[in-house]
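Got a structure here, written out as C-alpha cells. Questions coming.
Only a single protein chain was left out; the remaining protein chains are all shown in position.
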Amino acid sequence: MWINMGPQHPMTHGLWNLRVKVDGETIVDAEPEVGYLHRGIEKICENRTYPQIIPLADRLCYGSSLTWSHLYCMTVEDLMGVEVPERAEYIRVVTLEMQRLASHLMWLAAYAVDLGMMAGFIYSMRDREVLVDLLQSLSGSRLTYNYPRIGGVAHDLPPNWDREALRACNYIETRLKEYEDLYEGSKIFMMRNVDVGLLTKEDALDLGVTGPPLRASGVRYDMRKDRPYSVYSDLDFEVCSRPEGDCFARYRVRIDEMWESCKIIRQAIQRMPKGKWRTVAPRNAPVGTGLGRVEDPRGEGMMYVVGDGSDKPYRLKIRSPIFITVSAAPSMLVGYKMADVVAIMGGLDMCIGECDR
Amino acid sequence: MRTGRQFVRSLILGRPNTVLYPHEKLVLPQVYRGKHTLDFKKCIGCGNCLNICPNECMWLEKIEDPELGKIERPGVDLGRCLFCGFCAEVCPTVALHLTTEFELADRERESFVLSPKDIRDDAFASTFKEERQSRKLPYLDLSKCTSCEKCAEECPEMCIAMMPIEKVDKKKPEINLAKCTSCEKCITACPENALVSTEVYESYFETPEPRLLLSKCTGCSACARACPTDAIYMMEMPGSEKTLKDGKKGKPKKRAVFVFEKCVGCGRCFKACKFGAIEMPGVKK
Amino acid sequence: MEDYRGSCMREGGRSNQDPTGNIERAPLTIGEDPEEHVLRTINDEFGKSVEGSERVRAGLIRARLARDSLYDACKLLRDDLGFEHLSMISAVDYPDRFEIVYHINSYQSNIMLELIVKLPKDDPTVDSISSIWGGANWNERESYDLMGIVFNDHPKLERILLPKDTMYHPLRKDFRM
Partner (left out) sequence: MNLFQFCNGIIVWLVELVNNLWYWLGDVLPWYFGDFFTGIGDFAGSHGHIVVMTIVLESLMVIIVALINVLNFIWLDRKLSGRIFDFYGPYYVGYRIGGWLQNLADGMKLFVKEIIVPAKADKLGFLLAPVIFVGSSFLILATIPLSPNFGIATNESGEFVTAGVLFAFAAFAIAPFSILLAGWSSNNKFTLIGGMRSAAQMMSYEIPLLLTVASVVLLAGSFSFVGIVDAQHDIWFAIPLFIGLVVFLVCIAAEVEVTPFDLPEAEAELVEGWTTEYSGMRFGLFMMTSYLRGYAGGALATALFLGGWQGPSLIPDEIWFLIKAYTVFVVIEWMRWSLPRVRVDQILELGWKRLLPLAVLNLLIAATFKTMGWFSG
C-alpha cells in the first residue's frame, strides 16, 4: 500500500511529500518528492544586484537564515576579492554559532514533537527565544536577519551585547544538561532512537550526505575544522562524530555540536578585536567565478557564483545540503516501521525552503 | 525519573515565559525594522532607496509642500516590502528610518500603499541614535568659485588638488574626501564663501559615478535641474561661440561640470539626459 | 561537565576520540603535494582530453575536461584518487556554450576539485555519473529540470522541482521572467 505522507502532514516540516510503500507497518519502499516550495531563487538572483540578494538568501532557510546570507556574502567576497575586517569576521562567527544553536534547538523541538513529546518541543522553543532575542537586538529582525554584508556586517555590536551573549551561553549550557536528562533519561526515547535508521559510512559517502548525519555515520569531517573559513582556524573546538549511524547518533552529534558552539561563542567574544566592522563593497564584480563553502547546521552549504563584470551575478548556484540528504532517505527508511519514518526524517532536520530553493 | 524532577521544578519555580500579547509587548531594539518614517526636511529626493530596493516597492511622488515647495519624496508599499532595511542604510542624508512599529496588519491591500505624507515624521530622526558616523566636509559651490587656489594652499593634509576643467578655462578644487580631517581651514580661507561645511554620513555602498561625453553634451542643463544635490553646474565653454549671421558672436556653448564630492550616485542626471551624453556604468535607463 | 556528558553516552567515552572516525589516507608519493598528485594523475591518464588544469588556491584545483572522458575520469577520481563526495553539479548557460561544473570533494586529502565540462548549445548531453556517486542522482535531475541538460544512462531523468508538465527550462538565459 502506497501512503502519501505529505504534502500536508505533521511529519513533513515544510511542504514535501514522502511516498512510502508499507507492508503492514513495515516500509518496503520510499520515494521523496520535493519541489512544492520552488521559488526560483536562482533565477531571481540573476535579476538582482549583488547587495539585493542578501535578504533573498536569508529566505532560503527559515531555520538558519544567517548561515545562508553569510554564505552568499562569503561567495561574493571570494569573487570580488574583498577583504573583510577582522572584527567583522569575529562577529560573524559569533552570530553563526548562535544561529547554529538556534537551528539545532528548533530541530530538537521538532524532533521531540515528532516523537510525541510535547515537553521537549516547548522547552526547546523557549530556550531558542533567548538566542533569537539576542540576534534581534543585533540585527533588527527575529527570523530573517539580513545581517551580513558584502565586506562585513551591517551593525556593530550594541553595548553590553557581548556580556549578554556570554550569559546566554551559560543559560543554554544549563539547559542542555536538562535536555540530556530529559531525553536520554527517558527509556522510551532510547527505544525509539537506538538502532533506528541506520546509515552506514559507505552509504553516507556514496549518497553525498553531509553534516550531522555524515558525522553520525563515522566520518569526522567538519568544514569548520578541515577547511576553515572566516576565523574558525583560530578557535579551539572539537569535531563531534559518532560511529553508529543511527538516529541516536544523529541526535547526540547535534547535542555535542551545541556544546561546542557555546565554546566557540565564548572564545570568539573574548578574542574579538576592536576596529571597523564593515568595508565598502565594490558595485560590480569582475569576470570570473567564486566559490563558498560553509558548514550549515544541516550540512555542507555551497554557492557557486559566476560574475560577468556587471552589478548582477551571471549565475548563482546554491547547493542545499538537505536536497541531497533527502535523496538518501530511502536507504535509511527501508525495513523499519512506519512510526520510525518520523524519527528518521525528523533526525535529518528537514528544511524545505533551502531544499526547493 | 529525572524527567519528572525537572517538571516538578518547572511547576513550582517556573514563571510563564509567554507574553500576553495585546497587554504586554516585547521590548524591541532600536535597530528593529518596522514601518518606515521619512524626514521631509532631510530628504533630498535622490531616489537611492528606490534603486537599492530588492522588491521595487518604493516610488517617488511629486508633492507640493507649503514649507518646502515642489519636492519629490518616496512612498512605500508595505504590502511588497521585505523589511530588509537597505533603503534606510543607503539613504545619504539619513532621512529614512525604519521604526519599531510592527502592528501593520490590515484588511485591505490598498491600505498598505503609503504615500510620502503617510510616512512623514520630521521629529523621528532626533529620537533616533544614528549608527552611521557623520563628519563635516567642505562642499564646493562651483558657481562662486574663482579658481584662486587659496583653499589648496591652506589645506594642511594636501588633499585639495586644483584640476583643470576640460574646455573651460578654469580650475576647480577637487577634495580627496578620504584624507580630509574636517579642519575647515579651506572654508575660512575661501574669499568667496564657495566652500560650505556640510554634514556627511558615511556610506558603505559603492555608488556609480556619472561620466560626461563632452562631444554629445548640448548644454541643455536638464541634468543640473534633475540633480538632487546640486552637484552639476553648467559652465560656458569659451571659444565655442557660433558666429551668427550678422557677424556677431553668439552665446558660448555650455557644458555640465560635476562636483563628484557631492554626488550620491542616484543616476537621475543619467536618466534626465536625452542625448546620451551622460553614461553610468552598470545602470540601466 | 565533561564527566556529566560522558555519563550520558551509551557506550562510554567521548565519541570524538573514536578511532573509527578517522579516514584512511590515500597513498601518496613521498613528499608530493596531494593537489599536484591529483593534477598529475589526471594529466597522465587523460592527457588528450584535459583542456586545462590549474591550482586556484589552497585546497581547490580546477580542471577542464572533454565530455567523452568524463565517466572514466570520475571513476578514476573516486576509485584511485579518493574523491568520495560529489558536492554539487552546477550548469551554467554561457552565450556560446553550456558548462557543467562538478565540485568533487575528497575527505581524505581535503581537496576540492572543480571539474568543468563544456557542452555545445545544440547538443547538451553528457554521461551520467550517478552510478559512480549516488549523490549525483538528484543533482543531475535538478540540472535537467532547470537547465535542460540531458544525462545519458540516468536511472530516472525526470523533473524534480518543477511540475512534470512544464514546457521550459527556466534557468536558461533565453527564458525571460
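Just a few scattered comments:
Just so it is clear, A, B and C label the chains in written order, and each chain counts residues from 1 on its own.
By definition in this document, contacts are C-beta pairs under 8 Å (C-beta built on N, C-alpha and C of every residue); 3 or more make two chains touch, one makes a residue touch a chain.
Just so you know, these numbers come straight off a predicted model, no measurement behind them.
When the full complex is examined, the chain removed from view is found to touch A, B.
Touching the chain that is not shown, out of A:192, A:266, A:283 or A:319: A:192 (per the contact rule at the top). Residue in contact with the omitted chain (choice from A:123, A:259, A:304 or A:323): A:123. For the chain missing from the display, the contacting residue among A:15, A:143, A:166 or A:338 is A:338, taking the whole complex into account. Mapped onto chain A, the interface with the missing chain covers residues 1, 3, 5, 9-11, 25, 112-120, 122-123, 126, 182, 186, 188-189, 191-192, 337-342.
Even with one chain removed from view, chain B keeps its contact list with that chain: residues 3-4, 7, 10-11, 14-18, 20.
One rule holds for everything that comes next: only the chains that are shown with their structure count from here on.
Taken as a graph of touching chains, this assembly is arranged as a line, each chain contacting the next along an open chain of partners. The greatest centre-to-centre distance from chain C, using averaged C-alpha positions, is reached by B. Centroids built from CA atoms put chain B at 38 Å from chain A. Chain contact summary for the complex, chain A toward chain B: residues 48-49, 51-56, 119, 126, 129, 133, 136-141, 146, 149, 151-152, 154-156, 158, 178, 181-182, 185-186, 278-284, 310-311. On the chain A side of its complex with chain C, the touching residues are 34-35, 38, 40, 42-44, 47, 173, 177, 180, 184, 190, 194, 203, 205-210, 218-221, 226-227, 238-243, 248-249, 252-253, 256, 259, 291, 293, 300, 302, 304, 306, 314-315, 317, 319, 323-324, 327-328, 356-357. Listed in rising order, the residues of chain B touching chain A in the complex are 1-3, 6-7, 17, 26, 28-29, 31-33, 52-54, 82-86, 89, 98, 131, 203-208, 281-282.
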